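The complex is shown incomplete by one protein chain, all other protein chains being positioned as in the whole.
Order of writing sets the labels: A and B. Residues in every chain begin at 1.
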């Protein structure tokens, strides 16, 4: 009998009262802000709100459009004009001077197509008009184009912009590092979890304490330890030199090695704990039975024990992978410039260039990948559960 | 043979987990300003230096202030959420649980961008309030899960017994439900405090100079120059973590006792 059913009737109103505050807070300071970064990533007020008259003008009436452009440009102050010129220049070079020049004289130029072309003959080229009308809308895919490196050209074809694949490369790197960290973590977690689940009481208690202490120590503190250990004149280098393994200190930090070691260490407990949970449910008598049926210890492990622990490996690995994708602090402190992940660039856009649009677009990308992976994980879990029930 | 493989791998992996911490801590007591062995002696000078440097003590106090605020807010939000969710039907339970747990899986950078933007636009601004709100959203799921676990372990008949003896819903909550799930709330509070106290990413985005927290100072220090005070702060944070871990163990033992 479910708990809910055994509740005295009338409990639905009480539940509503209790849930009112937490739900409101979660919506207001979590769900809505997350949603707002989607709109932030598409937002185009900097351009869209400057071309109000133009957006309202009929597209097949050149004179009306010319008049509208002049009216909009004339309404901008110096700062706004500069911003609009800069943003349009990103789409086509030469736009800056065209906007700035036209803007300065907007009041004096005759409000017709003829007048505009007479002022600057670049206005005769349809390209410029195309770009204005594509970028003056209320929303813009600009940030996503930059993130993906893909561009819709004037003819409507998808093209890869040259040299603009940087964020796809960052994305790829983020995935590669996450996979590497996940594999390393699983490799190290398995024996630890096994020892906790199967070892003698004392071994299990000792190792579990170690895992818990590590888990509870803050990520930053654990990263600090690795920075101290791996630095050029740090403990490990001194030890290697003292042992005569290397003559000169070697670079152990601010490269991929440092990032992987520190990230693996930070994420280990997240793999170990679910593995322990699964391993503890496997009765020891199974292995004894296998041994009594004639299988050796290694064969018993591979055939009887290991397959049953895969569920824990999957949960642990999935958790580590998802967490690794969003990592920022640890790689920032232990990796080199070529080991920075997506999160680093998100932070960079906000902190250095105040480019919220790009930060939002990259955040949406990261969030989508995480959501996708969680759905995938749930799906796999459900499929496994179904198979288990079928057996 | 298989025992050898077992012991070698277990020893190696367990050492990897704990040695980096254990080996580095003593350096906080090393008089030398080089963070390496052999130790040149034993001193508390670096501790004294850290504890008298406002560059460290001010962030420390800020962290405590923020974490205390977060503990209160997260326990209220997470606790109410858990109590409410337990009273709903199964389908609603699944949806609401997903909502209340979701901040745990969203990368903290994404939460940070979203909140920094939202707080900036709504006038909450940076600083103490924004830090408490942001950390509470990340800490509330831990309270929620902790309280849910203890509510699930509660015999539903106890509440019904209270009702049959004439106790109103509120009286029952304070005399039956709350005392029996108090360890769950306490564990949630511990989780919330330590989560906030250790949190860096949200703090980096939301703190203003006046509300800079200890992890921010540590992060800045690490980027700047590696000095013994950094290790001292790391040791202090670790001691705090271990203390909280012990507190949590104690709470869990107490929780298990009445149901024996």
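Everything below uses one rule, namely that a residue touches a chain if its C-beta (ideal position, glycine included) is under 8 Å from a C-beta of that chain, and two chains touch if they have at least 3 such contacts.
Rule of thumb we're sticking to: contacts and distances are computed from a predicted model.
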Looking at what's absent rather than what's present, what does UniProt name the missing chain, "SigE family RNA polymerase sigma factor", "Nitrile hydratase", "Spermidine/putrescine import ATP-binding protein PotA" or "CbtA family protein"?
"Spermidine/putrescine import ATP-binding protein PotA"
Touch as defined at the start, partner being the missing chain; which of B:14, B:73, B:96 or B:176 qualifies?
B:176
Looking at B:23, B:163 or B:220, which residue reaches the missing chain?
B:163
Which chain B residues touch the hidden chain?
155, 157-158, 160-169, 171, 175-176, 179-180, 258-260
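We adopt the following convention: only the chains that are shown with their structure count from here on.
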So how far apart, in whole Å, are chain A and chain B when each is placed at the average of its C-alpha atoms?
23
Provide the residue numbers of chain A that touch chain B in the complex, in ascending order.
2-4, 6-8, 11-12, 14-19, 21-23, 25-26, 29-34, 36-37, 40, 188-189, 191-192, 194-195, 199, 203, 207, 210-214, 216-229, 231, 233-235, 238, 265, 268, 297-298, 301, 322, 325-326, 328-329, 333, 343, 346-347, 350-351, 356, 359-360, 363, 366-367, 370, 374
Of all residues in chain B, which touch chain A in the complex?
2, 6, 9-10, 12-14, 16-18, 20-21, 23-24, 27, 34-37, 76-78, 80-81, 83-90, 93, 96, 99-100, 102-103, 105-118, 133-134, 136-137, 140, 152, 156-157, 159-160, 163, 169, 194, 197-198, 200-201, 204-205, 215, 218-219, 222-223, 226, 230-231, 234, 237-238, 241-242, 244-245
